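Here the structure comes first, spelled out in structure tokens, and everything after it is commentary.
A single protein chain has been omitted from the complex, and every remaining protein chain is retained in its original position.
Think of it as A, B and C in the order they're written, each chain with its own count starting at 1.
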Amino acid sequence: MGMVGGGPGAFIGPVHRIAAELDGKIELVAGAFSQSPEGSRRAGATYRIDPSRAYGDYQQMLEAERKRADAIDFVAIVTPNHLHLPIALAALEAGIPVMSDKPATASYEEALKLAVAVAKSGLPYGLTHTYAGYQMVREARAMCAAGKLGAIRKVAVEYFQGWLSGPLEGTGHKQAAWRTDPARSGSGGAIGDIGTHAFHLLEYVSGLKVTEMNATLRTVVPGRKLDDDCNAFLRMNNGAAGTLACSQVAAGEMNELLLRIYGEKGSLEWQQQDPNRLVVRWLDKPEEVYHAAASYLGADARVVARTPGGHPEGYLEAFAVLYGEFADALVAWKQGKLGPLPATLPGIEAGVRGMHFIERAIESNKRQGWVEF
Amino acid sequence: MGMVGGGPGAFIGPVHRIAAELDGKIELVAGAFSQSPEGSRRAGATYRIDPSRAYGDYQQMLEAERKRADAIDFVAIVTPNHLHLPIALAALEAGIPVMSDKPATASYEEALKLAVAVAKSGLPYGLTHTYAGYQMVREARAMCAAGKLGAIRKVAVEYFQGWLSGPLEGTGHKQAAWRTDPARSGSGGAIGDIGTHAFHLLEYVSGLKVTEMNATLRTVVPGRKLDDDCNAFLRMNNGAAGTLACSQVAAGEMNELLLRIYGEKGSLEWQQQDPNRLVVRWLDKPEEVYHAAASYLGADARVVARTPGGHPEGYLEAFAVLYGEFADALVAWKQGKLGPLPATLPGIEAGVRGMHFIERAIESNKRQGWVEF
Amino acid sequence: MGMVGGGPGAFIGPVHRIAAELDGKIELVAGAFSQSPEGSRRAGATYRIDPSRAYGDYQQMLEAERKRADAIDFVAIVTPNHLHLPIALAALEAGIPVMSDKPATASYEEALKLAVAVAKSGLPYGLTHTYAGYQMVREARAMCAAGKLGAIRKVAVEYFQGWLSGPLEGTGHKQAAWRTDPARSGSGGAIGDIGTHAFHLLEYVSGLKVTEMNATLRTVVPGRKLDDDCNAFLRMNNGAAGTLACSQVAAGEMNELLLRIYGEKGSLEWQQQDPNRLVVRWLDKPEEVYHAAASYLGADARVVARTPGGHPEGYLEAFAVLYGEFADALVAWKQGKLGPLPATLPGIEAGVRGMHFIERAIESNKRQGWVEF
Partner (left out) sequence: MGMVGGGPGAFIGPVHRIAAELDGKIELVAGAFSQSPEGSRRAGATYRIDPSRAYGDYQQMLEAERKRADAIDFVAIVTPNHLHLPIALAALEAGIPVMSDKPATASYEEALKLAVAVAKSGLPYGLTHTYAGYQMVREARAMCAAGKLGAIRKVAVEYFQGWLSGPLEGTGHKQAAWRTDPARSGSGGAIGDIGTHAFHLLEYVSGLKVTEMNATLRTVVPGRKLDDDCNAFLRMNNGAAGTLACSQVAAGEMNELLLRIYGEKGSLEWQQQDPNRLVVRWLDKPEEVYHAAASYLGADARVVARTPGGHPEGYLEAFAVLYGEFADALVAWKQGKLGPLPATLPGIEAGVRGMHFIERAIESNKRQGWVEF
């Protein structure tokens, strides 16, 4: 794999590297890690790749790699959002599959354009909605799909962080800087950075689609250019309703992603910071706690377990599950057998949907009322 | 004390009796426990009061008691909501203080009327927003008042139950029947029964006031006449914003009342089902867990502690704190020294505010948009 | 009821008063609360009893009360341990039933003597092993009795406090003073004060008996006269084995009483500081969490529930359960129908066993080896 982005100061680059390589199916061999050739070179050294494959920009990388016998099999895009589309388009044009960080693009319009390009290319395109890779998220998803909770009536998803409680973007903090800059992040702040994760997780696990939303977005930290705290009412395609909340000014929270789904017979609760447990509560039976790697889990969960019960898997492992599924899809594609990507792996559809969510949230906030999806 | 309501099948009557008597300051000696004289007599026997003081109705009780040298000192109202106003008015008119279950009345209009009567009477009037009696709620309140979290920016309160997930009101279940009946419960279902608790807790702890609300109410169980699931956006008088959610169809939840308040420097979290802990999270220090009865708690918390740390106090004890404060106020009043009730004891103001909240929630839902408070 | 002990500075007196009266079956009407008549009078006033019934000593109380038509029905003993025996003997001799705080006496020899007196008297004698009154302890006990875990193989009980981490007894702290004084506490320190609770809870829930023990006792705080930290290996009468640990120098712990029982098929875990939950783990099924007042609990648990699920009951309520059972036994006894006390209420047998436990622990420690029971 060849990575674009992930240079000095980026948190997500090493994460992608570790995740991609974790199951031994993928190797990082090339990259355009930084917009400065020097930065790219330095990053390449920390990744221990062949120096000649640490390129100054992605165009160079694509061009050089396609000529190699041992060319990269796919491009991993881990840049700020505004570069997702051009890089993805260039890769697809070069006939190279894409694994992209989320959100898919910087705007809904761009996402639609990308979807067309993906379709036209016939190439695998994956989107790293990391939380979809957790074992217990897979179990929760299977549980909903099997109707174990009865008809779903109520949903509540929230994603709270506190790291942007102050004006961090003014202190030279690279992560904070681009994430709060509309030119690089797109039109969504918290709603784009983490709201999309919450939105995806909700639809991914429940199997439902949001059809209407009433969102209210705020910018709490003075001078910030994008939203940093958001709440939304949701209506789902089966008549259920609920809420989505996200915040990056929830001081004291680290990465509190919490999903709760209520059905007629019971409910489930999953928390990203305690990812190896899934709590299921019933109307008339004892509460149950499902544990990762347990014998009683369904096939979807068990197939992604690497360690025995009680040996916690975490964020990197969840990430790696997505890369593993993508790698398998690549193999199929190379053998000319690529059908649709596995339903468990988020792809361009999830990407479009996420960008639509951001756009709709902003529109709803503008109107101070409900919007359709 | 003389109780009105709390007869056979009522959950809340024995709770009030235990809570009132717990600290040895109050004794239940009379009651009009049921609308049937026979029911009242039977209830009186279970409460072990003098049979001659188990009255057929509250008018009888008020009339008979005022003639006694050992007359009741106050009336505790524990009936369905629609009777709160007439009983309270009759008691006040008879010169007898009132401790009422919440909500204060069945409508905002009634609450305003009651407020006038209370003011005119000069009598103590207390409202049993039970959760205000918890020790760690007191600590949280003091923490906010002292500004320990910095300016409050974000609030989130939720109160989820699952017991009305089915049409329980059609099965002869007394509690479910009156709570879902507009004639007895008033215009609010879940929003009145438990939403008011959440609303009160939020304002009580944060010290802030809700100034605007956008609420969406649903009736999930077919045939039910009142709301059973509600979500609201809130704006607070200091510019903070947040959410209030309540539900009685959250299958699997028992009595999940959760309050989170986020300030500039940190946040606090309190859960009613784990009431002896208060979690405080900071931007740049380890998370703290405050425990009931600990030496480091503030005076407001310590004064209501009965057992040493690690010996859990619960719902009845919280309830008893309110009765204890009311009993102390009665003593002051009898000595002609009643000033305003202690700020920690919810009174008619909280009652009016709670009814306003219900009314505003329903209006907001009707308009599908924001309403002012 | 008439109380002996519980005067100024005693933590346990008010606890007994609240617990005894909580369910409306018992009223505190007399007492010899202090060894100083003045102290007794003052305590009587705080308990709001008739001043003429606040006696200077227990002999006075017994004598005076037996002449009254409205005499006390039983004596509650809440003094330091060394007074348990003389007071109990005097009460029994006076024909008055006894509810005693634990441990039953100050030595095993005394306990045997008391057992004889109880048997001879034919009077009800109860022992307040508080933790036996918790609803989920009852559920756990029923679960073991029904064999749901399969044959029990392994047990682990621990009771950790930190309040005696320093030489508190030298600071005028009344509780610390008598509990660390052999003359008033008996020969056991932590092993007597809290070890007996752990021991009782273990046998009470498991239905098993300890048959052999290897205990090691330490005195960690220099100058202290009794043990403050103890660990023991146990062998049970069914071949199971396990551990009992207790400490009052476990700095930072409040009142951590934790019981775990492992059977062939699964295990249970109960923590006193989180008393309304019972965790049950299975070999091949999801972990279960049983909640107080839930519909699926067994009869033994449900009969002691006062509040609905999710409305926490605590230490005082557990205490009150024992008093309630004792009150019911008194009624039967007055009607000449007293059989054995209910198996759920600890009595003199538990008292003897507890004192035997202390004596055996000290003996084992002396021998540095196993002792039989």
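In this text, a contact is a pair of C-beta atoms (placed from the backbone, for glycine too) under 8 Å apart; a residue touches a chain by one contact, two chains touch by 3 or more.
Treat the numbers as computed from the prediction; the structure is a model and nothing was measured.
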Residue among B:111, B:230, B:280 or B:355 touching the omitted chain: B:280
Selected residue (touches chain absent from view) among A:316, A:332 or A:371: A:316
For chain B, the residues touching the chain missing from this view: 280, 284-291, 294-296
Interface with the unshown chain - residue positions in chain A: 11, 14-15, 17-18, 21-25, 47-48, 161, 163, 253-256, 272-276, 291, 294, 306-317
For chain C, residues in touch with the removed chain: 149-150, 153-154, 156, 158, 162, 165-166, 214, 216, 218, 220, 229, 231, 233, 241-243, 245, 247, 249-253, 262-267, 280-283, 287, 368-370
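We adopt the following convention: only the chains that are shown with their structure count from here on.
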Equivalent interface positions on chain A and chain C, same or different at half: same
Taking each chain's C-alpha mean as its centre, the one farthest from chain B: A
Innermost chain by mean C-alpha position: B
Length of the line joining the C-alpha centres of chain A and chain B, rounded to whole Å: 43
Interchain centroid distance [CA atoms averaged], chain B/chain C, Å: 35
Whole-Å separation of chain centres (CA-atom averages), chain A against chain C: 55
Of all residues in chain C, the ones touching two or more other chains: 291, 294
